[in-house]
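Here the complex is missing a single protein chain, while all its other protein chains stay put.
And then subunit A:
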Amino acid sequence: MTDATKYDVVIVGGGLMGASAAFFLATRHNASVALLERGRVGAQASGVNFGNVRRQGRPFIQLPLAHHARDIWGRLPALIGEDCEFLPTGHLKIAFDEESLAALEAYNAEARHWSLSLTLVGVNRLRAEYPFLGSGALGASFSPEDGHANPRLVAPAFGRAARRAGAHILEQCEVIGATRQGEGFIIETADGRILRAPILINSAGAWSNRFAAGFGESVPMEARGPQMGVTESLPYFVSPVLGTGDSSFYMRQVKRGSVVFGGGAHVAVDLSDPRPRPRPTHLLTQLRSLTRFLPSMAGVQVVRTWSGVEGYLPDKLPALGWSAKVPGLLHAFGFSGHGFQLGPGVGSVLADLAATGDTKVPIEPFSIQRFAGNGPAKTSPAAPSSGGAR
């Protein structure tokens, strides 16, 4: 293994987390980086998600990271040369029962202490400003600086910008083994490459647990597939993202006119299938929500459904930050259905951690340490110097 190519940082997985980390490492820290992506950059969860760039409704402890990310969203053209259709249109969370309304009000009151200013929208104003909403809406909370973006564009754009800055972005390059030896990591790929780096970032999305487990840090993560649908193009009628208080249904309209929607239960998916099929039965459930939520959508046609693979952790918080066992190992996975908004912020934090050892953004609550001793798939406690994934 003397011919191993050496880098400052090797990143496993080219979703939004990996691609933006590569970008910030190359641009902000001038580090030598290799990003290894099994398929195409941003073609998994990061490329097929709903596109919500939403902060309201997140656990409060996630807001500092979400604010950091939101700042980057607003600067995309300057940073990576394109806006990726990010539109700060606002996000409206609507309550259809007293309980959700009370929850919105409580969240609203606390959010200001976390630097998120939201506006409560009373029922009369709601009806006046959103006359197309179905009956039964009791009130809403509006987050003016949130919005939506085109997920298909973001991670690939970060990947291209990182490449322009000198990062090595290797697509169709699957990592089949990562071990810690001596001062750093040895990473092996399916096409026979061997890479070496003192720092390894595990950002392999729903597949990350395989690498975590290989280093003796398995977490109880489930792979699930939220399902999305989209209508034909309609005249542009609503700019904010709309969602129910309980997130059972959400929708946004893209500038070209089609309405993207999602919500409801997600089923467990098989990690061996990177493209799980959406289920027609679930679409029917969503269509009932859609037409109840927006009765005027009854005359519209749906043209496509799709799904993706996302990793969910039991407390719905990600595993983000240094490994508790292996020096030099950074984890960033388990975003539990809401990592898109966080993505650029996560990349920025990972880059700072990898290059300087520290970050200004508080991420302690996301430490993988919290799962130590309770994961069902606890493997033998691998010694830090010999942990491996195959």
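Details
By our rule, a residue touches a chain if its C-beta (ideal position, glycine included) is under 8 Å from a C-beta of that chain, and two chains touch if they have at least 3 such contacts; residues count from 1.
The working rule: contacts and distances are computed from a predicted model.
When the listed names "NADPH-dependent 2,4-dienoyl-CoA reductase/sulfur reductase-like enzyme", "Benzoyl-CoA oxygenase", "D-galactarate dehydratase" or "Branched-chain amino acid ABC transporter permease" are checked against UniProt, the chain not shown comes out as "NADPH-dependent 2,4-dienoyl-CoA reductase/sulfur reductase-like enzyme".
Across A:6, A:112, A:127 or A:277, the residue that sits in touch with the chain not pictured is A:277.
Only one residue from A:160, A:210, A:316 or A:370 touches the chain missing from this view: A:160. Summary of contacts with the chain left out: across A:27, A:203 or A:305, the touching residue is A:305.
Contact with the omitted chain, checked across A:61, A:165, A:287 or A:324, is made by A:287. Only one residue from A:18, A:47, A:147 or A:321 touches the chain missing from this view: A:47. The omitted chain makes contact with subunit A at the following residues, 40, 43, 47, 152-153, 156, 160, 231-233, 256, 258, 275, 277-281, 283-284, 287-288, 290-291, 297-306.
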